[in-house]
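As you look at this complex, bear in mind that one protein chain is not there, while each of the others sits in place.
== chain A ==
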Amino acid sequence: MTQEQTLWQFIASQQDKLLAQVGQHLGLTFLSLLLAIAVGIPLGILISRRRRLATPVLGIAGVLQTVPSIALLGFMIPAFGIGATPAIVALLIYALLPIIRNTYTGITGVNPLVTEAATALGMSKSQRLFKVELPLAMPVIIAGIRTAAVINVGVATLASFVAAGGLGEFIFGGISLNNTNMILAGAIPAALLAVVLDMAIGYVQRSGLRSFRKLLYAIIAIAVALAAYFLWPLGTKNKLKIGFTPEFMGRQDGDLGLRQVYGMQLSPVVVSDAIMYKAAQEGKLDVISGYSTDGRIKAFNLVVLQDDKNIFPPYYAAPIVKSETLTKFPGLKEALNLLAGRINDSIMTSLNYKTELLNQTPEHVAKDFLLSAGLYKASKNGTKGTVRIGSKIFGEQYILAEMYRILIEGNTDYKVETKTGLGGTKICFDALMNNGIDLYPEYTGTGLLVLLTPSQKVVNEVSKDSQKTYNYVAAQFKKQYGLEWLNPIGFNNAYALMMRREQAEKLHIVTISDLKAYLNKK
């Protein structure tokens, strides 16, 4: 991948993937929409008959819709595992409210004189419903379906978090990998889908479709087309279920390295790291990518496969800051460097374990550690300016951000604002470059492979050991971006492949080569 690739070249080179993602995206959107229609219209009819149920039903649907999408997807995992099912259920839940509400308002909005006329003419309740009420409510119901469809195209981008595919794979992969073309290759089709769907349903709405039966036929036709699509293999054909993060998929020290160095042609599902470990623990996935310091390795009894061909070099973590920021805030550098060299691999792993398994807050874990390390000082409640610390969206970064907050507030006269949970490398890095934040903890490997992306030769050369990588990355960042890497915190972090311990032992898989041999065995 050269750096100056155009969006067009990217799309051309990835068109198979793009097509598959568009297909999955449409599939998820339509299937969930169909289910939402199948559930929502009868529910809407029911509450228009029993008005007492209207408030609770609409209330519940409304509350469900306010649950943040990621959280909702997270709730789905224990019940539905990963893949298309939890995504479709979550999307169904989002689509429900507009459909129920519009069915209800559509039916209750029918002129009572007209329904009375229907009754007076001798229509039964169901005749009245199908011949009079539903046809008259149809434009409103279709408007609800239209709203739901547009919502679902948007939310379906998050389906990639639970390995359900869709255009989110490109969007979030691009965000993690600092690849704007990749983001656009996902975002533009997603936006187009939303617009086209909106216009198409809008057309149906205006065409004065009244017959409920015709709507039913249209829906069934779409359903059949979709069912055909969903027979398309959506997951992995491997003996083991493999799930990688979007970032891992595009990194040299990731899926690319597995292909080139180990010669492993895996077809993994793409999944968010927020749920990947849990999925591995529960057996929904067998092999996952992850960080070697992650607390969940210990917590979930996973085992890291030995990287016998060294594609996952270890990297340091250190805060990165703009040089001008260090000038603007004298004393900041010293405060940040207090942490340098203080956290080794096992400490970091155990800190991560505390947040991820013991559910302690990052604030608590950070303070405890600093107290035990003798670094804790109460906040001076400084007023000389505000330092904004960012973090990516995983536990370790939250803990580090908290530690820096305490150190800065205890040792300088600055106030600290933390902006945690930024979606990925690109978001953090862009925020830093555009002065949205002043610093965040980064890993030299990410700096090298995701942000700098030098030639393969340079990568091979500098990633031979952690210190060498650090020196190269620090020098290049200063030169290219005016950013400083402060002193490394101490621990080495690296990508790793991991499995459930018990399964790895049963299959006698210790190294990545063992895994390859097992997968290739007929």
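Definition applied: a residue touches a chain if its C-beta (ideal position, glycine included) is under 8 Å from a C-beta of that chain, and two chains touch if they have at least 3 such contacts; residues count from 1.
Rule of thumb we're sticking to: contacts and distances are computed from a predicted model.
Asks: Of the options "Pyruvate ferredoxin oxidoreductase", "Cytochrome c oxidase subunit 2", "ABC transporter ATP-binding protein" or "Bacillithiol biosynthesis deacetylase BshB2", which is the UniProt protein name for the chain that has been left out of view?
Replies: "ABC transporter ATP-binding protein"
Asks: One chain isn't shown here. Among A:Leu121, A:Leu371 or A:Ala475, which residue touches it?
Replies: Counting the whole complex, the residue in contact with the absent chain is A:Leu121.
Asks: Of the listed residues A:Ile37, A:Ala54, A:Ile100 or A:Val132, which contacts the missing chain in the full complex?
Replies: A:Val132
Asks: Provide the residue numbers of chain A that touch the chain removed from this figure.
Replies: 111, 113-114, 116-124, 127, 132, 135-136, 210
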